[in-house]
Each structure stands twice: as C-alpha cells, then as structure tokens.
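Note that this complex is displayed minus one protein chain, with the remaining chains in position.
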Amino acid sequence: MNELTELEVEDESARDAGSAPADNTIELVPRFKDQGYAADLVSRRRQWLEEQTDCRLDHVGACSIPSERMRGNIENPIGASQVPLGVAGPLLINGEHAQGTFYVPLATTEGVLVRSYERGMVTLTRAGGVVSRLALDENRICPVFVFEDVVEAHEFTQFIKDNLPVMRAEAEATTRHGKLIDIDCHQIGREVIANFRYFTGDAHGMNMIAKATDQACKWITQHSRARHFYSLSGYSSEKRASGVLLSGGKGKQVTAGALIPRNLVRTHLHTTPEQLCDMWHRTMIAQLSANVVGYNGQFANGLAAMFIACGQDVANVVNSSVGVTDFEVTERGDLYSSVTLPSLTVATVGGGTALGTARECLEMLGCAGAGQAPKLAEIVAATLLAGELSMGAAIASGEYVAAHETYGRNPPE
Amino acid sequence: MNELTELEVEDESARDAGSAPADNTIELVPRFKDQGYAADLVSRRRQWLEEQTDCRLDHVGACSIPSERMRGNIENPIGASQVPLGVAGPLLINGEHAQGTFYVPLATTEGVLVRSYERGMVTLTRAGGVVSRLALDENRICPVFVFEDVVEAHEFTQFIKDNLPVMRAEAEATTRHGKLIDIDCHQIGREVIANFRYFTGDAHGMNMIAKATDQACKWITQHSRARHFYSLSGYSSEKRASGVLLSGGKGKQVTAGALIPRNLVRTHLHTTPEQLCDMWHRTMIAQLSANVVGYNGQFANGLAAMFIACGQDVANVVNSSVGVTDFEVTERGDLYSSVTLPSLTVATVGGGTALGTARECLEMLGCAGAGQAPKLAEIVAATLLAGELSMGAAIASGEYVAAHETYGRNPPE
Amino acid sequence: MNELTELEVEDESARDAGSAPADNTIELVPRFKDQGYAADLVSRRRQWLEEQTDCRLDHVGACSIPSERMRGNIENPIGASQVPLGVAGPLLINGEHAQGTFYVPLATTEGVLVRSYERGMVTLTRAGGVVSRLALDENRICPVFVFEDVVEAHEFTQFIKDNLPVMRAEAEATTRHGKLIDIDCHQIGREVIANFRYFTGDAHGMNMIAKATDQACKWITQHSRARHFYSLSGYSSEKRASGVLLSGGKGKQVTAGALIPRNLVRTHLHTTPEQLCDMWHRTMIAQLSANVVGYNGQFANGLAAMFIACGQDVANVVNSSVGVTDFEVTERGDLYSSVTLPSLTVATVGGGTALGTARECLEMLGCAGAGQAPKLAEIVAATLLAGELSMGAAIASGEYVAAHETYGRNPPE
Partner (left out) sequence: MNELTELEVEDESARDAGSAPADNTIELVPRFKDQGYAADLVSRRRQWLEEQTDCRLDHVGACSIPSERMRGNIENPIGASQVPLGVAGPLLINGEHAQGTFYVPLATTEGVLVRSYERGMVTLTRAGGVVSRLALDENRICPVFVFEDVVEAHEFTQFIKDNLPVMRAEAEATTRHGKLIDIDCHQIGREVIANFRYFTGDAHGMNMIAKATDQACKWITQHSRARHFYSLSGYSSEKRASGVLLSGGKGKQVTAGALIPRNLVRTHLHTTPEQLCDMWHRTMIAQLSANVVGYNGQFANGLAAMFIACGQDVANVVNSSVGVTDFEVTERGDLYSSVTLPSLTVATVGGGTALGTARECLEMLGCAGAGQAPKLAEIVAATLLAGELSMGAAIASGEYVAAHETYGRNPPE
C-alpha cells in the first residue's frame, strides 16, 4: 500500500516489521506514493479513515488549502481543522516596527475572548496608543556533551571559547539566514550544556539551527574530548515553561506599554487605577503562592488565538506566555500599564505562515513575508496588553462573571 | 451601526464614547444587529475588513461552520482559520475508559510531528498497547479575600470550614453539572486565597464554576468579615504554568505507561533502553538547570495538535503540558515508559466541541458528547506517550536532525 | 585506637578496610572508646588534630558545654564554635501563644543585622505590637514506592486510603509524641510518592517520623504490591527550597502582622507607607524575574541568627526562609505589614535545644522545653516582621548602604 523513499529512516522499520504475520491485525494509515499529498490521495485517506472509525468527515474535507501545499507542514493529511475567526480592533501602535492602526485576527472557540481584547484595544487607542520595543531577537538550541570527569568538562568550556570562530563557520555553512551569536556553556558535574545562540531572521528557526548546530557538534566530537552528545537537551525551553525564559534568549524579547488617563479607565474599563493596582498586588501574591512562572492575566489566550490565526507553531504558546504584566498608578492618578514578553516565538516566513488563512491573516496585519517578524512581535505584545487591561479590569470591577455569562453561552442546538 | 443589548456592559461605554468628535478617527469593527452572526453579516464584516486592510480573505471565508453556530464561541466573526489536519495511528489503548485501537487527529503546521507520533503509536501498539489511568478529575477557581488584619484572615479559614454546606448549596444552585468538592484556604498575610474545587463532568467548566463561585462569594461577603474579594486570583493556574500544577487539581490527572520489549526498541525506535535512559538522565539535568516546570520532551506539540483538532480551549495547552515523562530499563533489559499529566484540561461537551471539524474529530475517537471526557483524557495521555518515545528515541539515536530535514521542508513556491 | 560497637554498621567497613597495607597512608580521626565523648578524649582528639594540621585550637577548646552532653548531637567532638551573640528588642507580641515583651537573641557575624532587627522591633512595639497566628503544625516524610506498571501504582493509592488505620497503628507504635495525620499519594508513572504527614509536638521530629514511617513501610512492603521503596525522596523539602513549601505542611505555618501609624513610619523608619509599597512592587517584579521561591527581604538573616542562638537545626533555614512579606497602604494612609512563613521548622525539645547557650537563649524567650514550640514559632515570625520593616525601609529611603557603612566595619587588626 505504501511506497517509501529511502530517507524515511525513522518509520521504515515500523512498517517493514508490519510484514510479520503477527502484525496483520495492525492497520497502518495509508501513506500512498510520494507520501500521498495529491488531492485524490488525501481524499482516499480520509475515506479510509471514515470507514475505520465509522464517522463522517465532511467539514474536515471542506479545506481550501491545496493539499500539495501542505507538504512539509503535515504528514498523513486528511484535510483541515477549522477554528472560528474573529477580529478585534482598532489597535493604535507606535512601535519601532509596527506603526499605525491594526485590526487583529483571533481564532478561538472561547466566547468573550475577542470582545475582551477589543475592549482593551479601543481603550488603548483612545488613550493615544501603545508603544512597543524589541530588546532581544535570538533563538537557541542546547546540545549536551558528556565527559570522562569534571576536569575534562571544565576544560571543554574553555575549548568552546577558543574555537568559536571555527564552530561558527561550520554552523553557518548550513544556512543562508542563521547567524551564530555565541555559545554559553553550563557545566553540571561531568556534563556540559552548550547554549548555541542564533539570530534566525524572520523564521521560527528551530529546524535551521538544529541543522547548523548538528554540523558544529560533529566538528566538536572530532576535535574535543567529548565522549558523546545529545543534539537537544530541553535547556532551551522550546515549547516548555521555565525560569530561564524570564531572562530572554528564546525568541523575541518585547515590551509594550501605555499611559491611560484616569477618566478612560473609568469610562472604558469601569474601574480605577487604584483598584487595578490593588488587584495586581493581590493576584501577584496568589500566583507567587502557586509558584507560577512569570505573572500575567491571560497571555495564553491572546497568544493561542493569534498563533492559530497567523500560522505560528501553536505549541510555542507555552514558552511565549511566560511574561509579566504591570499596572501602576502615576503621580497624577493615571494608569501606566505594560506587558513584557521575554521569550516570544513568532515568524513571518516558513512553517505555516504561507498557508491559506494564515497568509491572509498575516497580510491583514501587513506582516506577511520577509522582514516582518519584528513588526509581528510588536503587534502581539500590544494585543496582549489590551487583553491584560480588559481582563484585569473585569476582575477589579467585579464584572468578570457577568461578561462570560453574556458572551460565553452557546445557542441551543 | 450597532445595536447593543443591555447586558453588554463592558463594551457599551467604549462605543458610546465614540460619539465624541475627537474619536471620529477611530473606526470600530462593525458589530451589526444581534451581534452580527447571520451569514450575510459575517460576510459584510469580512468585506469591511478587506477594505480596511487592503487584503483578500478568500480562505478565511471558505468556512463550512454555519456562522450562527459560532455564537457563544467568538465575537466579530469573519470566518474560520484552517489548520492542516493529519492522522496518526493505530494506537492500542487498554485504559479504564478508552479501550481499543484509535486513529488520532492532529492539526499542525510543523512537519514531522504527525510522523513522529505515528512512529511511537505503531511501536506501542506492537508492544501490546498502552495502559492508562485517571487519578483525579477536578477543576478549580480561586478567589482571594482581603481582611482587616492577620487575625481576621486566620479566623476566616475556620469560617469556611464551618460553612462549607451552605456555600456548596449556594454554588450548586447555579449549575446542573458542577459539584463543589471542597474549599482549601491559603492565608498569606491578611489575605486568604480560597481554592474552590469542583467536579465539572465532561465540560471544561470554567464558566460554570466561575458563576457558581461568584454566587458563593456573594454569600461570603454578606456573612463573613471579608472586606472585599476578587473572583479570580490566578492561583488555580488556569492557562499558566506553575509548580502547584504538578500536584494536580486543575483538570484531569492521568497516567499512561507501556512496557516495550528490547527488540522493538531497536527495530522501531533505532535505539536501546539503556540509551533512552541515559538521554533521560542527561536532559533531566539540563531541564532542571533551566528551572523547567515538570519534565518531558514534547507534550506541548501533541497537546496543541489534538486540542486544535478536537475543539479544546487551546490556551489550556500551557497548564496541560506541565507533566513528567519517565524511561526505565527493566531487570530483563526491556523499556518501561510512562507519562504523567497532573493537570490535563479536556472536554467533550461545551466550548468548541460541537463545531464542524472539532465534532468530527471527537467522533473519530468515539469521544463526542456527554460521558466521554475521561476517555478523551486517556487517549491524550497515550498519544503523548507515543510522542515522548519517538522524540526521545530520535535524540538518543542521533536521528533527530535528519528526520526534520526529511519531513520539515516546504515545497518550493 | 578505636572501639566500635556493633551498631556502627555504616563506618565499620571503612575502618576495617583501613587495615590493608595500601591504606596505611590514611590517618583516621581518633574515635576512642565509647565514641570518645569524655573530656580528656575530646581534648586528646583536639591535640591530635592540632598536630595533623599544624595549628592552635585554643578558642575551640574554650567550650563550656560538658562534652558528655554532646553525645547524640555530634560525633568526633573537638569543642565548640563560638558565634557572637547580640540581643534585639523590645518586641511586643500579641500572639495566641506568645504574649508580652521579648528580647530576642541573635547569633551572627554580619554587622548591622542586630541593629536592623532592633529598629523594626522598637517600631512595632511603639505601634502597639505584632499579632501572630499559627495556621498549621505538621511535619512530613515522603518515601517513594516502585511498582510493576502504572496500573499497580494507581491501585496503590487506593490501598493506602483503605489501610490508613493499620499504618497509623504501625507508625505510632514507635513513638510517644508523633501522630500520623494522613498519607497523601502522588503517582508519577509507575512510582508513588507517599506523603506521611505527622504532628510532632515540640520536637523537630525528623528522626521520630523517619523511624515511625520506616515501620509503616515495612508493613506496606509485606502487604502491597510495591516492589521496593526508598525511605526518603526529598519531596518533603526538608532543608531545601521548593514550590510546595508555599502550601505548608513542612513545619509550622505562621503569620505575623502589624498596623503601623503613618507618623511612626516616618520617625522610626524614615520613609512613607507609599514608598514602602512602591519598593515592594518593584522588588517583587525583580524577584519574580529571578524566579525566586517566595518573596521576602531577609528572612534568612533573622532565621539563621535565631536558629544558631536557640539550638535549632540551622540547615532548616533553607526551607523556613521560603515565605512572603507584604506591605500595604491602608485607606487612612497607614502601613499594614505582614509576614507569612508556611514552612517554619522550630523545636523546643530535642536536637540542640538543651545544650548550654541554646538552652539559655530559649529560656530568655520563655521557650525552653515541652509545650513551647508554638510560642517560639510566633516569636520567630514577629522577629522576621521587624527585619522586613527595617530592611524594606532602608531600601525605600536610600539609607541601606550608609547603615552598612556605619555598622558593618571591622576594627583594624
């Protein structure tokens, strides 16, 4: 049923092993020739699945992305998932890269979410807009090396410093866009975690820097005393939450802030700067008591909705949502509000950014293609600030539950 | 342009304020009558947006979900986002609730992801399948109360214990499905975080328990010395990563495990139990050094892909991905592998579970509707175990980069 | 040179092995007969050490604790370390257990520390004193059990619930004072961490509950499917910092608070309630960014100084210092300040509490002997509150560096 290319190293044995009699009971997903991305093959796979699971997949099949364009983004394709898409705005941003008024696409099934962000955006826009700045723009991958003893491990950190130019040449030979900034070493016993820090342009970059680092690691194993290594260690905190994310280096570090006049806080957010700050103080203590990493209201909501809409890698919501929201009363009694995202992972090229609705949503923001990732980062930060204001105000004013009652109810079936 | 119901408390002022001359420059998103869910109004809103942003939204408009069905799931709808959908399997599960062979829908744009999970699933199925168990099934919301001093705060914790039945009656009067299990108090200075623990059936339940707790809080403010309260504090760790998640209580606590014979580890995963355990040891130290919450390889990947496919609240990937993967060599030289998800948030009713592709994907798993949430939880856990095996093996065997080179490349445009 | 009793299982081989020729170069510390606690043997050991290391140990020998009394507290004794002891006060406390005015002994070599605490104490006393309350009084030890698979591990948690009375009987048969409150199980894969929670009276209790739990574990291994167990797992967070400490259960959970009139904040602390709160806000964000567990200014300073003075187990400063300080401006413009110590480990019997200076310091506080541990806990909390006020004020007012310049300088030698 399947035709395998010789590159499919990791599945070959699984399927070959299938020829044994005892495995006849195992029905593999049909892969078809050339991996099965042709429209008719996708359709046949979907039909096969409908039969296997005795269900209809009509909506799944109502996919407007040409199936051949999915190659490189998914395997065993059967169509597309649809997530309701709304729009919130206007959001006025005075960033370094994002300047002007934006309408932000948000894909979600959580009622009230779009309205909540919209309320914050209107407030911010009426207050004169959001300023936003990018402080750092890196990505990293952290292989781990093992040595004979702590002395060799100790000496390895010096070896890395001494040979940085060579390893940079090795790494950068594999990529047009990636630039190796530096390698930081962390010795734990007789192992060394090597933090390879890259600039990856407008791409997410994990595949790019995995390949580049693999090349450098091959050189290292030939020229150092490292006994063996693993290409990933999780130290980078890609798609996981950790304390080191708060110091940046995993993606874009971006800040957004706005001064909101006291009367706008009252008319648009139904609360006062003092109430918001009291709420900040109380919930900070509560989150601290739960040992939460970072502190914010609903970063994850806005990030998930924008990431799905804009073709980002949605699992990166986990690292991107580690950040800090701040509310302060100014001397004049106004509100200063800000969000800090130390580890935001966004891309405007590669991954899912060129596909159908994602491409359209990026174009809606003027962020499609090369050179737009910093702009997208600033828009994300400004959007999250809107959400923090709106949710914070709903909690401070006591309207949170009522708002969800109004917008979060499904119609009777 | 808009017709507002009297319940739209939180946005009214924002829009009313728009009548002032200085705000003429602010173009609000058209809401239309009855919130604008009718097909033609969604279409008009999309066209308005195309004009505002000078872009085409054809794919966004190619939405097969009836727009009226989106009410309660999104505001300002303009269509739907499409995310490529693949299928991985077969996955044999011997759970308490999930029993049989499953084909799992995964929505993602990350090449190699589906293949990676598929490899793990085939391995597990050939090994005899995955066992899975649910240990806890709760959700929580944690309002915070403020008092005159530490003595009043201290006495409040006793007050809550003494009046649990009354508060349970108040809370449960608002819901058919939610059951208040208990209330745990955490005093910090003169504030008390009250952890309201509920059983929420097959629903996500946050709206349900927010409303129920609000009712109980109103009783509390009338009968206790609490000076004021905030309905949410973030202590629950909804949609955020925290240390307390590891102790469970935010969603379903579920475990999945499998014994994999040594020769299957070699033929299907291209490594040995010893190598996998050595890799576990090294990367555990690395993640510990980054102060990661929990330890696993790629929980977030599988969760995001399943959550998008199955209409879950995708932002809950953040809390759900805090968990632990374990690999061990048994005395006979085989591999024992397991995953533990202390805080998995899944639902089979409410939220986005009834919409178009989501409903179809839940049906594909036999998990649509009431009574299926525990089954879905076990399938999620078994799926994640497959991903951990495959990714762990790719790192242990050194094939990780090659696999991404093979599957993660987009076709030339 | 040594006479070993048969109970010295763990060192016997080390010393026996010393008889081999190759080990003649290794000079063991003389243990002498009966472990060498007699005054002359301590003196001989000290002389032996002076010869080995070519130094004089006159101050070490100037020890007023009878050496025989050190049995059970130290091995290979050579005398005592002396730590400068100062006194701070008066500290007025209106606790449940501690009531009246106290003068607190603080052993330290950090200049300014005693003065800093004294300033806070005088301020608190003039403000009308500190209120303090004990919320929880437990200690715990957490063995870990290993099973065949996740199913057996899952069933074990039910087994523990079903057999709690039996295990309580087993555990409590070994101790007069310890009471087994409950056992909470945490399953991770195929292992289960069993959190044995005890009331330990006025003793530190780790030896007591280790012995009791060992007895219960023996019963468990005979009656359950557990394949093996380790008596300690570190989950209890004894002498380590962790997130779970913030939820209490490791020692005494105690809170202390005080309302300080605005003018006292100015005259005694040289700042304002607003400045203190602004400082709290800023440094909270900073500590959050460093991923600090808990939030406070100098809990560790006061704890270390009191623990050394009062014969506590000083290593417990690590878990005890995980706690939260809070400053708030009241509606009238005064300061409300509090400290919360969720995991304070203090004892008034056992350990070093009966020895020489420690006994005297406990008597100074009216805390020597049985029934006094809750009182000591409240005094510790009130003392820490004094330190938080003083240090917080020094940072808020900008006097921190000047204060250390004044008090932290050693005289010229």
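Going in written order, the chains are labelled A, B and C, and every chain counts its residues from 1.
Just so we're on the same page, a residue touches a chain if its C-beta (ideal position, glycine included) is under 8 Å from a C-beta of that chain, and two chains touch if they have at least 3 such contacts.
Because the structure is predicted, anything quoted here is derived from the model rather than measured.
Of C:95, C:201, C:352 or C:374, which one is in contact with the hidden chain?
Of the candidates C:95, C:201, C:352 or C:374, C:352 is in touch with the missing chain.
Where the complex has a chain not shown, which of C:114, C:167 or C:256 is the residue touching it?
C:114
Among C:33, C:71 or C:161, which one touches the chain that has been omitted from the display?
C:71
Under the stated touch rule, tell me which residues of chain A contact the chain that is not displayed.
Interface residues of chain A facing the absent chain: 131-133, 135, 149-151, 153-154, 157, 186-191, 242-244, 247-248, 253, 255-257, 259, 291, 324, 326, 328, 336, 338-340.
Tell me where the left-out chain touches chain B, residue by residue.
Its contact residues with the unshown chain are 243, 246-247, 281, 284-285, 288-291, 293-295, 324, 326, 328.
Basically, only the chains that are shown with their structure count from here on.
Copies chain A and chain B touch; is their interface built from the same residue numbers (over half shared) or different ones?
Same: most residue numbers at the chain A-chain B interface appear in both copies.
What whole-Å value do you get for the distance between chain A and chain C if each is reduced to the mean of its CA atoms?
Centre separation, chain A to chain C: 42 Å.
For chain A and chain B, let me know how many angstrom lie between their CA-based centres, rounded off.
15
Which positions in chain A touch two or more other chains at once?
Residues 243, 285, 289-291, 293-295.
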